[in-house]
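Now for subunit A:
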Amino acid sequence: MSVAIKADNLRKIYSGNPPVVALKSASLEINDNEFFTLLGPSGCGKTTLLRLIAGFESITAGELCLYGNNISNLPPEIRPVNTVFQHYSLFPHMTILDNVAFGLRRLGTDKNKANSVAQEMLDLVHLGEYGARKPDQLSGGQQQRVALARALTPQPKVLLLDEPLSALDLKLRQAMRSELKRLQRETGITFVFVTHDQEEALSMSDRIAVMSAGEIQQIATPDEIYERPANRFVADFIGDANFYDAVAGKHKDELVEYIIDDITSLKGQRVESIKENDKVTLAIRPEKVSFVKAGDKDTLAGTVSDIMYLGNTTDYLVILQNNETIKVRAENHHNGEAIANVGEPVSLAINPAALRILKK
Partner candidate 1 sequence: MSNSKILQADIKISKSKDIRSLPGFSWFTLSFFIYLYLPLMILVFFSFNSSSSATVWEGFSIDWYFKAFANDDIQRATKNSLIIAVVSTFFATIFATMAALALSRNRKIKHKPMFMGLIILPLMVPEIVTAVATLTFFSTIGLSLGIGNIIIAHTVFCIPFAYMPIRARLQSMDKNLEVAAQDLYANKWETLRLITLPILVPGIFSGAMLAFIISIDDFIITLMVAEAGSNTLPIYIYGLVRKGITPEINAISTILLIISIMFVTLSYWIGKKR
Partner candidate 2 sequence: MKKLFNIIDQYKGVLPSALMVGIFMLIPILIIVVYSFMIPNPNGGGRTGFSFDFFQKLFFCRDLFDNLVFSTGYLKIFFRSMWISIIAVIVSLLVGFPVAYYIATQNADRRNFLVLLITIPFWTNLLIRTYSWILVLRDTGLVNSMLISSGIINEPITLLYTEGAIILGLVYTYVPFMILPIYASLERLDIRLIEASRDLYTTHWGALRYVVIPLAMPGIIAGSILVFIPSIGAFIAPELLGGGKNLMLGSLVQLQFSSGRNWPFGSALAVIIMAIVLIALLIQARNSRKNGTEIVH
């Protein structure tokens, strides 16, 4: 598998007073034919990284390679990468076909050839009949697909997508997800996708880079990101989690006792790099906590303080004996009755394998 994009300590500082550090230092490798997602909250540097790859911004420091060639200083019109813009940015004074053929024409392809390729591409996004229209005669979803076709027509090595679905409504967004996946499979082009929507990222990507505060926090497959978050930020940003500060205790066999306070401790797996008395943060997904019968071994006792019904699941807030709160998510029974009521004493169990231990 060859590497499509290799970024080495990329850094971007916007000059100004004071200067803004948009990207502290980013290193990553994106593989050929991969659907790669940059995920993070707004202002985390994901769009900056994308614009650096596209060539819209100049690199402050670091190196950027495309299939082994250093492209750090190339202007956007030379780079064989194309972008799908957040608000599509279709040229309003041109027809759809002219928009889609634009890139090939600028590359010197003659008009007939460019138009026929553009037409094929329009067919591929199911808009073959709309070539003669102007962008403002199309719906948002259609414009979105034109923007995709326009960026794909010159057959770039890498396609960059800057939150392309954020302007669409929910149903359309969900439909476009599988459409994008399909296009990526059919064209075999490497996709770099920027989003702040974790669901989008988890459902489409081969791999995800979670970013925060101008840095990459973790690069991994979607299930790894969810099941084994690298740090507290990732665990918190993706899905829900309960967090507790704790100290590592002595290990018995493969399990370690993590001590939260005098009366509460949790058993979890042993982590190589963590020694006895190290301070750690424990992360527990709410759905990994289960209600058990009182009196079982290794349970936590508490009282239900609040219940939130969420359709297929219900969230229970339970106050433990040490006054900490834990959120428990349970699937609803088919009869829709709650497992416990507010004020009811309950016992909880946490599978040691589900306890995520994060170094402080």
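Heads up, the rule we're going with is that a contact is a pair of C-beta atoms (placed from the backbone, for glycine too) under 8 Å apart; a residue touches a chain by one contact, two chains touch by 3 or more; residues count from 1.
Quick note on selection: all candidates are chains of the complex that A comes from, given by their letters.
A quick note: this is a predicted structure, and the numbers were derived from the prediction, not measured.
K.L.:
Just to confirm the interface: in this complex, subunit A touches which of 1 or 2?
P.N.:
1
K.L.:
Looking at the complex, which residues from subunit A come into contact with candidate 1?
P.N.:
Residues 54-56, 75-78, 81-83, 85, 87, 89, 91-93, 102-103, 106-107, 136, 150-151, 154.
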